[in-house]
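A single protein chain has been omitted; all remaining protein chains appear in their positions.
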């Protein structure tokens, strides 16, 4: 079976699994992050981001996003985001839970992206006690449409946010894919462009279950450790979580794996994009693509053993490639599409 | 270095790690528990508990406890527990967070255990709108003092609770140790004695990071899946969490490993209990013991490379044995105590 | 100064104030509603609504709405409402606070009203654990646009809600105005049309500060008293709150006062509607009207001493009449508009 349903259908990558196996050999180690692995991970991330960061590891992307947002907004705050943002559509009100009841303000935007003028107009500048207090902007990178914000686009949005007193969160569940696609540095994509807190995803790109919350301003992390504990996200055998991220970062695996996934998406797009009757809904910039097939085709491909979500949005299906996707899988799918559509 | 600081300083046990490695080979698999491993785990747990249970896996004990309690009490509820209970002392208000603000009512009790008459007297039967609503009893098993409730003791407390309309939670972070110590079945220790929801610990006893919330009444689990997701505790690569529990349950590893830890504690108690000047604060019934050494001795042992929390409670130190503790480690410690105290 | 800024700029009506003065003479009385006045108010409200209701009094409309919604949705629930609904725009996330973090889903709709097809399409029927759980529909009656839902319109929306498992809340801050406008009974406007809980406004229509939460199904009120206390909304001298509602209900004052306010709005609409250059944005059905004046006119009228919110929505100003508005005030305003516009 060939599975393009999501990048979280994958296994852990060999380098990440091996890092866990190795770390497991080193017991006993003091728990809750008081181990040599975890002591070192902030330094590694600081090097990657070319600035001193605070970092906390958690096991899921929803935890990372919700905790990150909780460091940026009071319970009576407003968080501006794209109406298709994962935090708005797919986290069962975890952001509301962790922030103590803040309000997400969903905004429209083509290709999954917020436009500066839309954000600028949406921000409530009334300072009315009857209104929630504008507190944060959250950008999804790569977006739910598979597109990416380029660093200068992030900067333009972050500037508007900062001028209105908002902090900026980046939901980087697919951060690696976005950086690989943009060809910029991790620093350029984040704090240099005005991002205050990043959810740096690992799980979809090779970890078993590990995400890093990266705070680019130390004061934002002040209560982070207690908030993580209170949420039940402080792992006692923390070094096994840390080891995942070490394996993920080592020798640039995170970026290399993401670049491969992106390349597979490009190959997929090139392969099916040329087929008569297939239309791609959004530009293919990272590792997701949204082809619109003629009626019935998506379901037929599903039946033939190609797993993906058919007709998910505006009649378009979603296909996601991953670190483990092979050229053969891509080519088999392309051939199947051709066979079905071209006979 | 010999480490008796806690049972969470250990690594994952071989059988658990192997199960994860094996499950990791089977990708791609649908995420969020929609995989064959997870589909099967409730059946395995139902067999173990000799009744049909609902079960949800999470990564930490605090998450398990907080989610379990959130299924038993409204935000305006009262949860009765021992004043030394982990939920009261060591979870940074996670129970308050997940329940939406319920109040823990800490009660005294010798040897870490609640006595029926203390509970009976403490329960508020006023039905006053000014008071929080009595909603749950939480028992720690094994207790923070290393003692255990025998099934008939659980039943006596649960009966009082039920008569007052309370549901019963068991914090079984060391459930395996308690069952091994009592020599009863998992069923006898829980639902047969009146327990409604169990936090079944895995992490301290061989898992990387996996705990099961076991609901003995299906209606209590009604909202559990959404609550878990909302808390950020639904893992996308869930099969890797499930695999840990499979490895943990297979061939009774959970119980065998705990029995070993208990035996090591007995050996430790026998070894140092006979030394002049050493007093054991509580009966040694599971895998924790609390020796009171003459002044300065605990710190001297620490300096000699034996890690444990010195003079933690009433002048007594805490030592915890685990699945990986060896007879040699125990004997070395006993010899060191003898050497220091007997010269 | 003539003030059309809102109906809450008014004083308490004579009958309400007198009822408070009278109740104040009767002390001492047991507190927290254990007084003869409060014992009787549910019976009076049950008579008015022609069915047995449960009712709780609070001091503000925001408290009434937030508590009402908290009885209808879990923290992981979704509440569907108009995008201009007071609960969405003007309560500083009180609904999120009282529900423990539920998500409001704002929907568009002409003339401040939700259309059945919009609601029907918006309701999430996926039952996905990643999504918030559809739990409640909230209708504002009269709407923020001054229009009203007729009983059959309420019924059509409530039917869709009920079929999807949603409960129905009516924010009746201006319920009296809506009932007076529709010419129906309080029962026809609420439970007979499918409403489960009503915020029955008193403050804008003659009370000092009193709103009733009316539960048409007893089970929805089960936890209401504790939720009110927990929110700090249980008044110790409750009889003084109850007395307000007694004065409000006695001899149909609530309806008569609202009918007067509506009549003043009609008179205002008639008066300025005929003036060249003035356009009314929405149908004038209750006690609010939204005239669009030529540029500069609204501000000039403000400067002449007529208080109202100029150019509040789509260039239209908002004027609100109340129980205390006089024909003279209306006529003075109409004359001023004529003078300014017609010279």
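Order as written gives the chain letters A, B and C; numbering starts at 1 within each chain.
Rule of thumb we're sticking to: a residue touches a chain if its C-beta (ideal position, glycine included) is under 8 Å from a C-beta of that chain, and two chains touch if they have at least 3 such contacts.
From a predicted model like this one, the values you see are computed outputs, not experimental measurements.
Per the touch definition above, the residue from C:105, C:240, C:281 or C:297 contacting the chain not shown is C:240. Residue in contact with the omitted chain (choice from C:19, C:93 or C:272): C:93. Within the complete assembly, C:232 is the residue of C:183, C:232 or C:343 that touches the hidden chain. Listed by residue number, the positions of chain C touching the unshown chain are 1, 3, 5-6, 8-12, 17, 20-21, 24-31, 58-67, 91-94, 97-98, 203-204, 208-209, 226, 229-237, 240-241, 307, 324.
In the full complex, the hidden chain is touched by chain B at residues 75-76, 89-93, 96-97, 100-104, 129-132.
Residues of chain A in contact with the chain left out of this view: 32, 74-76, 100-101, 129-130, 133, 223, 225-227, 229-230, 234.
Methods note: only the chains that are shown with their structure count from here on.
Central chain assignment: A. Criterion: smallest distance from chain C-alpha mean to the mean of all protein C-alpha atoms.
Spacing of chain A relative to chain C, judged by their CA centroids, is 42 angstrom.
Between chain A and chain B, the centres computed from C-alpha atoms are 34 Å apart.
Inter-chain spacing, taken between the CA centroids of chain B and chain C, is 51 Å. Of all residues in chain A, those that touch two or more other chains are 91-93, 97.
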